[in-house]
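Here the complex is missing one protein chain, while the rest keep their positions.
In this document, chain identifiers A and B correspond to the written order of the chains, with residue numbering beginning at 1 in each.
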Amino acid sequence: MTAVGLRATAAYAGLAALAFVMLFPLLYAVSGSLMTTQEISTYPPAFLPLHPRLDNFRDVLHALPLPRQFLNSLIVAACVTAGQLVTSVLSAYAFAFLRMPFRNFVFGVFLATMMVPWEAILIPNYLTIADNHLINTYPALILPFLAAGFGTFLLRQFFLTFPRDLYEAAQVDGLGHLRFLWLILVPLSRPALAALAIWSFLSAWNQFLWPLLVVSQDQMDTLQIGISRLQDVEAATAPNFILAGTVLALIPTLLLIYFGQRHIVRGLTAGALKG
Amino acid sequence: MRRQPLVGALSRATGRERYSARETATAAAFMAPSLLLFTVWIFYPLGRSVYLSLHGNDLFGRPARFVGGAQFQELFASPSLREAIVRTAAFTVLTVVPGLVLGTLIALALQAPIRGIGVFRTLLATPFAFSVATASVIFQIFFNPGVGVFNAILGLIHLHPVGWLTNPATALPSVALASVWLQLGYNVLVLSAGLQGIPAEIYEAARLDGARGLTMARRITLPMLTPTLFFLLVVSTVVAIQSFGQIHILTRGGPAGATTTLVYSLYLNAFAFGSTNYGLASAQALVLFAIVVVVTALQFGFLERRVFYR
Partner (left out) sequence: MKRIAVLIASLVMVSACGGGSPSSSGPAADETAPAGKVVEVSFWHSFAAGANQDATNVLVQRFNDAHTGKIHVTPAFAGDYDTTFSKIKAAVQANQTPSIVQIYDVGTRFMIDSKQITPMQKFIDEDKYTTDLEPVIANYFSINGKLDSMPWNNSLPLLYINRDAFTAAGLDPNKPPATLDEIRADAQKLTKKDASGQTVQYGFGAAIYGWFLEQFAARADVLMCNNGNGRDKDATKILSDSPQLVKVMDWWKQMLADGLALNTGRPTGNMQTAFKAGRVAMTLESTGVLGGFISGSKFQVGAGPYPRSEASTAGGPIVGGAALWIMNNGHPAYEQRAAWEFVKFLEQPDSMAYWHIKTGYFPDTKKSQEDPTDVAFRQTRPQFDVALQQLHAETTDKATQGCVLGVMPQARQANEVAMEQILASGASSKTALSGAVTSIQPAIDQYNQAVGAT
């Protein structure tokens, strides 16, 4: 074998080993979800099911309204993403192109919101939700997250990279702010918007503590809470059952990552990093 | 393209400018939705946290009586705050550093000029599809000291079983292990994107200057990657400090408090086991806020200067 061939083989072997290690939790989850309770409770542990069966999936779907919870997560994440895109585009535009007194101070205020840990304001927000009788509703899961300091920051940085002439030419042409924003800026900023959308969507999708607090009905739970509830099942805590629920919850995001990866990377390259 | 350094953006003097009333009004209108939402969901609650932190609670957690700084006194007097801060710092280091180092190594490996590398790139991003909850329940099964996969693997190579989550000494690193794995998917994606963004001409020029292998990595690749690394550092630090789900699912802050970070301690005081000590929890929340502000400011103040912006 030539030196080049040898190197390529070594590279494949190394990468395959690496991929196996990184994928192991997924592989085990799929394998375990096909086992019986007896099979998964053996020692030393079994890695492959002897007689793969789909009963666990049926049981999980029967036990928890996972499709409904998936829909809840989807609605919440989509609304949060849309909201953050709109509010961030508007405020970022103002910071990047418009002059007003105390602009830098106000921008500092926007940045400060990024640094407020959600946990630090959890209790008062919880009380606001409870006082307004919003427990167990979509607004409880969505309203607090419709604006994002991070989104404003990211888009402002991106807008600033456009030559100022562009803005001034638009002014001369009598193009209004919103039309300039919509016709020129938004189309040019698609990568940055994509990066923000991915970030917003995933942070909303992964929320845990907040939905745990403001929802107390399994019909209104998000997927993440539903998954963690698989462990609460008294006296029925069987790993195969939990893994089946996990695999079901993973399918949509796995598809997104595996098939949408090129777009995600493009978004990340253009937006978050160089902006 | 050039990113405005955060601090620079703030301190950049704008000079005396004449403002058009119309433009000011437009700008205010554009900012209004965000400002309104921030006021309701961030600034007002911050104020309310201060109010709650100065009061004791009744049975249901409602502020009952003014106690002044007593909650803060109790907080600072007990060793648990200091311990929680130390644990939070340790957890942050244990997740952020391996996450960045391993992420960079994997991203570099994925630059290998071989056919089908795209498949590997896709596969290695897998953890990105996991949420905190899905990753944690799987790792919980791995960590089971009696029948778990990790101890079984140790047994295969004739090593003694490890207590993972049941031993206070290994619990925090074990939770960090799960977190690093989870974070790696995102890090690999972002770092791969960063590496692909380095123009080929720069490598070409360096090669003409005689740079090879490690020199190339140290002189060209890493400096060019610093904006990406800095971005990930800031983001993953905030994520680590605010980690909740994996601790809640894997250890509930145990054993013997070994994984009770600041956020988890706050949760224990305010919500867990029927506790409704919102006053003490709010005081903790304000301490947490102060810490995040300081850490972020330090990162921008000290590190961003070393970041190489094109």
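Convention: a contact is a pair of C-beta atoms (placed from the backbone, for glycine too) under 8 Å apart; a residue touches a chain by one contact, two chains touch by 3 or more.
This is a predicted model, so every value here is computed, not measured.
Per the touch definition above, the residue from A:86, A:112 or A:254 contacting the chain not shown is A:86. Residue-level contact of chain B with the missing chain is found at 33, 56-62, 64, 140, 144-147, 155, 158, 160-161, 163, 165-168, 251-252, 254-257, 271-277. Mapped onto chain A, contacts with the missing chain fall at residues 37-38, 41-43, 63-64, 75, 78-79, 82-83, 86-87, 126-127, 130-131, 133-139, 142-143, 146, 176, 178-179, 182-183, 212, 216-218, 229-239.
Note that in this section only the chains that are shown with their structure count from here on.
If each chain is reduced to the centroid of its CA atoms, chain A and chain B end up 15 Å from each other.
Chain B contributes residues 1-4, 6, 9-10, 12, 14, 17, 19-20, 23-24, 26-28, 30-31, 33-35, 37-38, 40-42, 44-46, 48-49, 52, 106, 109-110, 112, 114, 117, 120-142, 146-149, 152, 155-156, 181, 184-185, 189-190, 192-194, 196-197, 227-228, 231, 238, 241-242, 244-245, 248-249, 263, 266-267, 270-271, 278, 281-282, 285-286, 288-289, 292-293, 296, 310 to its touches with chain A in the complex. Taken together, the chain A residues at the contact with chain B in this complex read 8, 11-12, 14-15, 18-19, 22-23, 25-26, 28-29, 32, 41-45, 47, 86-88, 90-91, 93-95, 98-101, 103-104, 106-125, 127-128, 143-147, 149, 152, 157, 160-161, 177, 205-206, 208-209, 213, 223-225, 227-228, 230-231, 239, 242-243, 246, 249-250, 253-254, 256-258, 261, 264-266, 268-269, 272-275.
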